[in-house]
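Every protein chain except one is present and positioned as in the full complex.
In order of appearance the chains are A and B, and numbering begins at 1 in each one.
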Amino acid sequence: MSVLNVEDLRVTYTTKGGDVPAVRGVSFSIDRGEVLGLAGESGCGKSTIAGAILRLHSPGTRIEGKLELEGEDVLSLKPGRLRAVRWTGASIVFQGALHALNPVQKIGDQIQEAIQVHGMATEKEAAVRAGALLEQVGLPPRRKNDYPHELSGGQKQRVMIAMALACSPTLVIADEPTTALDVMVQAQVLQLLRSLQHDLGLAMLFITHDLSVLVDVSDRLAIMYAGKIVEEGKANEVFHAPQHPYTAALAAAFPEIGDTRFRHKPAGLGGDPPDPQLIPSGCPFHPRCARAIDACRTVVPELWDAGADRRAACVHVAGAPSLDSVMS
Amino acid sequence: MTDTEEARSESLQLGEPIIEIDDLEVNFAARVGLISGLMGKKGSDAKAVDGVDLTLHEGEVLALAGESGCGKTTTARALLGLIQPQRGTIKFRGKALPRDTRSLRPFRREVQMVFQDPTGSLNPRQTIYEIVAEGLRIHDIDEGPNGETEEDLVAQALSRAGLRPPQRFYLLYPHELSGGQRQRVVIAGALALEPKVIVADEPVSNLDASVRGEILGLLMKFRDELRISILIVTHDLGLAWTVADRVAVMYLGRVVEIGPTEEVLLRPRHPYTKALLKVVPEAGEAGVIREILQGEPPDPTRIPAGCRFHPRCPVVASGRAAELGIEDRCRGEDLPLAEVGDQHFAACHLIDINQQP
Partner (left out) sequence: MKTEPAITAPEIQAPVLPPNKLTPRQLRWARRRRTLGRFWQQFRQSKMGMIGLAILIFYAGVAIFSIFASKGALDPTITTNGPRLAGPSLHYPLGTQIDGISVLSLTIEGARISLFVGLSAALISMLLGTLIGMWAGYKSSVHDAILMRITDVFLVLPWLALAIVLAAMFGQNFWIIIIIIGLTSWAGTARLVRAQVLSVKERTYIERSRALGASDAHVVIKHITPNLMPIIFANTILTIAIAILSESQLSFLGLGDPNAKSWGTLIEEAFNHGALTLHAWWWLMAPSISIVLVVLGFTMVGFAMDEIVNPRIRER
């Protein structure tokens, strides 16, 4: 059974300047023990999805579609049940380097708080568990009396991971967990995440803009653009044999050292990722696409078959319906 | 070092040296609280840059790579005269850099900087025109070499930076542009002065991935068409692979390896370079347990004795250094860069015994 099942999710922010459709119909599912990587740039909606799963958005935000966590419909949960599910069903690893940790509270206490809020243990038990969690993420348990400013970036990120695991969730959402960390520390944290995920059999949704990181960490990969998924499939295959022009361009931005194709030839796209309030018609990528044809301005692509266990939203893929019906 | 580089210039087709950094040292004073200071406690200075020799040649792209705290950004800022070094000389076209602001002014026309944060680099209250024209006004440039007006020069700079038509941008404010456009404005501001050298400090790390290629392409165009030399400070070796002619890897305030990009990135001779290359997410080797350096990036106030990398060096940690009989030297003997190939230098005791890391 899938741990997380998302069907046609739509999230729209209501602001003074009008409605902002951050997510425009996204569907995916994650099974137990599986890691799904969600990649995309600014404005694509990936971080919005992380918040939507635990219903962390402000009340004015419109969320439509189906969102099921271990079979339970998250969008219709009563507040009491929602609070119970938060952190025990699914938890989030935020970017620790930012202000996700309370600067005036010891880190051990912060982890304990997560446990005690769910009434899962007495104070003594929670303290012991906090120490155990710290050890699990590679920090000596005595550091639970430290304050966040006494830790380095990498250590803070480990604390975030420990907190996310505090209530033994089935799904962990990692939202840009290694951005702003040095390469070496990033590698350490990724290794930690991978091994924890493997040992605890967690389902994981890994969200980042750094595509190269995802290929290492994920089993499957979904690429987002302008609020929709434009390609999905097995991580390795999507990166090395992209079917959607955007995926190809994104992958080219992370060239492999030694690949002479990119030597002295930086590959980039013109234009910018679109503003969610000004999404182009038809295929939202068409203004920047090297393979755009006339039909791309009007046809709204869906995720069509693009190979074995691969789908992409582009008129050029094998599984796309013929355009004759449109051209008349 | 510089002589050796010059002698071999032909093989890599390096031009004349345009910037020469010699034995640069930059310290940051220790920060001691008032009470501790009164009690006689002395903090240790952070040696951000501890003896760096570097030469930038005309028309080349040199990447200065390393983790945070290695001193690459400090070196770049010292190069621009934004930080005063404790020791060492910086020469532009053979002439040493003066210390005071006024004398530095003519130099500032020739060497320009592009910063990491495009949003922070632009004064939110200035229009794009004013931002690009600022350099011209500071240097009292009313006329271009062919009689162009200030507006002509601004338009030219904006066009060269890829913002066309330039008139459209004159009255806009930075917050009305995207990240990529803002960085182009910063670049245009630098170009307006027609510099010979551009120092780019992480020019694309704050930008979306798909936009990076264009900005990098711009920098390369400047190198090709305008003969501008470029020093790129970055932590991303993949970026160095894409644009750099030579790569210099820094660790704890020193250059530990430097050479042609192909050599350094494909045939590294320093264990640190090798470690950095190993952790670049090598797409395609999913799940492979890689040898990752443990611990944090080191503290510039406590520089280890001997080879400053030895506490984290995999060769020492695995015992191989002991086997090869060099462990004592690694722990006790500091060492300079040694030649390991054509234009390729590295500072490691393995070189003496002809071993690879």
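One rule holds in what follows: contacts are C-beta pairs under 8 Å (C-beta built on N, C-alpha and C of every residue); 3 or more make two chains touch, one makes a residue touch a chain.
Note that the structure is predicted; figures quoted are calculated from it, not measured.
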Among B:Q167, B:Q294 or B:S318, which residue is in contact with the omitted chain in the full complex?
-> B:Q167
Which residue, B:A46, B:M113, B:L293 or B:L350, contacts the hidden chain when the whole complex is considered?
-> B:M113
Could you please point out the subunit B residues that touch the chain left off the display?
-> 80, 82, 101-102, 104-105, 108-109, 112-113, 115-117, 120-127, 129-130, 133-135, 137-139, 149-151, 167-177, 186, 189, 193
If the missing chain were put back, which residues of subunit A would it touch?
-> 274, 278, 280-282, 287, 297-302, 321, 325-326
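We adopt the following convention: only the chains that are shown with their structure count from here on.
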Return the distance between the CA-based centres of subunit A and subunit B, expressed in whole Å.
-> 32
Going by the contact rule at the top, pick out the subunit A residues touching subunit B in the complex.
-> 41-42, 152, 154-155, 182-188, 190-191, 194, 209-213, 215-217, 235-236, 239-240, 246, 249-259, 262-270, 272-273, 288
Which bits of subunit B are touching subunit A when the two form their complex?
-> 67-68, 178-181, 208-217, 220, 235, 237-238, 241-243, 261, 265-266, 275-277, 279-287, 289-290, 292-294, 296-297
